[in-house]
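Quick one: the structure is below, and I'll ask about it shortly.
Every protein chain except one is present and positioned as in the full complex.
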Amino acid sequence: MGYLILAVFAGMFLMGFPIVLAILVPSALYIFLNGFPVELIGQRMTYALDSFPLVAVPVFIFVGNLMNQAGVTARIFRFADTLVGRVPGGLAQVNIFSSLIFSGMSGAALADVGGLGKIEVKAMVERGFSRAFSGAVTAASAVVGPIFPPSIPLIIYGSVTGVSIVQLLLAGIIPAIVCVLMLMITTAIIAKRRNLPRAERWSRPAEIRAALMPAIPALLTPVLLVGGMLLGWFTPTEAASVTVFYVIFISAVIYRELTGAHILYAAYETIKSTAAILIIVSAAALFGWILAIEQIPQSFAAALTSVSQDPVMLLLIVNLILLISGMFLDSTTATLLIIPIIAGPLHATGVDPVHLGIVAIFNLMLGLVTPPMGLSLFLITDIAQVSMRAILRAVMPLYIPLLVTLALLTLVPELSLFLPKMIR
Amino acid sequence: MPHEPSAAPQAAALPTTALLADRILNPLRRLLRLAGLVILAVMIATPMAQVIMRQFFGIPLIGADELSRFMLISVVMLAIPYTVSSGASVRMEEMQQMLPDPVQRVCRVVIALLGLAAFSFAAWSVLIATLSNLNNATPTLGIPYYIFFSATAVGFFCAALEFGLLAWKAVMGLPMYVTFAAEHPTEELTL
Partner (left out) sequence: SAAHAQNLRYAHVGSEGDIQHWFAAQAAERLPEATNGDVTVTVFPNSQLGGVQETIDGVRSGSISMAHHEFASLAQLVEDIAVFNAPFIYRDGEHALKATDPRSSPVLQEFNEKLIESGNMRIIGRLFRGARQMTAKMAVMSPADLEGQPFRGVPLQLWTTMIKGFGAIPTPVEVSELPTALMTGMVIGQENPLTMINANKLYEVQSHVMLTGHMQNVLPVFVNEDAWQSISEENREAILTALDDLAYETLETAQQAEKDLIATLTEKGMTFISEDSGLQLDEFRERVGAQVAQDFPSWAPYIEQIAAIE
């Protein structure tokens, strides 16, 4: 019966059903047919959201939306230009480096593509890059957004597994930097081969200073966030709320660009994407309940540990499962359905749950730039006005640095654990 | 790409039953969006207030996190109909779009009808849950269950309504999704 429900879910999902329906319809049927109390549906779906860590999700979505409304993104881009515009690859490098800075304020990859991405593609195309390559670099570099703190996927991972969110957020810092370095090196190699345009000369210190000044408040956001959590001033959820007030303050008082209409627009967008993401959390909880009753996680865990007891081997298997799931499922659904099943057995064989979190979330973020269900790819074809085929061809070489990063994160736990270990 | 719909078909000069239904539903939609806005604001402000009270005055706000959680539930549940009517639900339509047009239309009708059925059932489930817990309440603030579950009930019920309307539009071959004017940003950002 349990596997039948999974099959119905997969069928409905492929037919284009909204994910919430693909989960809700078979679950409701199961509860009805097995004579479980019908109130289970309403209770389970409501209680799934009764979680303080999850409160940070809409708040960080709001921060990202505000940032895209408040002219902060353009300043970040200009500042990155003075720093790395002369590196081979020019604006492509600026594009990647901007994503790292932007990720310090945003918790979602799509906020990066949808907001900063518009500016990046426009600037690159104006300076003679192809639309496809501009779009590909934008989509690939947006992967670091949810790895560097703040991060909505890591918050969801923490709330599902009960792993410390502060530790998860700290753990993402070094991996995000590694990923950006890999992307920049690859882009430099591509640029040398194709002789891509770059800035005429390195920026002078005075120019860097001039670009830095308007970007400072934005750069301070992650410092405030991480510092505040490290000093014990606030929890991640509180940090999210503090960040909102901080961003409104800097954009309204220092940048003087944020209007009431901007805030209102950002708020409506936030409500819509929050509901779109968290209703899946809610429905998946019902699904998880049924899978637990059917003992599916237990039998899967037993199967997994019967294959191997070696943590590295298990991590590789899990990576393969996640990579394939990430191609088809969106990252939230994949996190909610797969992580609760694999976390237990991996933890039991000695894999650190914080390490697993970084590997799993980075892996699922790759699903944003892989077909068939690559949300970043869909969004960027729209923004860059190119065909999916052209984007796919352009993004292909960028899979190499992303996969190398995944391998490094999997095999070198210290990359993730070095910072969180300092507060253990 | 379903998650961030680009400019949805505008409900322009087609005075039909479905559009009349949209006009009737619009005040309700506005009300839900406004409620969502207020709740979002409270939810964002509560943890900030908690930090200020604790760090500067050494006073804990007992129940503040329960309030935030309740607000989260409410904002999500009340916005479900919004995601349905604006076509913002997360889904993958790539396979469906490879099918011939008439089959696609059948798919749209079937999906909307199952949405209507599933959310009606879910709304009924919430009703039963509330009625059998009339003497129950949340642990810290003592929020009664009929309030705690009210957003879920309203959200599920209105989602069923919106799916019903989508089914009708799909049958008639009308533009499916509606968006509000205020949703479009006022100005483009320049470099």
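The letters A and B name the chains in turn, as written, and every chain counts its residues from 1.
To be clear about the criterion, contacts are C-beta pairs under 8 Å (C-beta built on N, C-alpha and C of every residue); 3 or more make two chains touch, one makes a residue touch a chain.
These numbers were taken from a predicted model, which means no experiment stands behind them.
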Chains in view that touch the one left out, judged over the entire complex: A, B
Which of A:P53, A:G85, A:P311 or A:P345 contacts the chain that the document leaves out: A:P53
Residue, one of A:S164, A:T186, A:T335 or A:T370, that touches the chain absent here: A:S164
Absent-chain contact - pick from A:I185, A:M213 or A:L230: A:L230
Interface with the unshown chain - residue positions in chain B: 54, 58-60, 62-63, 65-66, 129, 132-133, 135-140, 142
On chain A, residues whose C-beta touches the chain left out of the figure: 36-37, 39-40, 43-44, 47, 50, 52-53, 158, 162-167, 229-236, 285, 288-289, 292-293, 297, 423-424
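One rule holds in what follows: only the chains that are shown with their structure count from here on.
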Separation of mean Cα positions, chain B and chain A [Å, integer]: 23
Contact footprint of chain B on chain A as seen in their complex: 13-21, 24-25, 28, 32, 37-43, 45-46, 49-52, 54-55, 58-59, 62, 68-69, 71, 73-74, 77-78, 110, 114, 118-119, 122-123, 233-235, 237-238, 240-242, 244-245, 259, 261-262, 264-265, 267-280, 282, 328, 330, 332-333, 372-373, 375, 378-379, 381-382
Contacting residues of chain B [partner chain A, same complex]: 1, 3-4, 6, 33, 36-37, 40-41, 43-48, 50-51, 55, 65, 68-73, 75-77, 79-80, 82-84, 86, 88-97, 107, 111, 114-115, 117-119, 121-130, 132, 148-149, 152-153, 156, 180, 182-186, 189-191
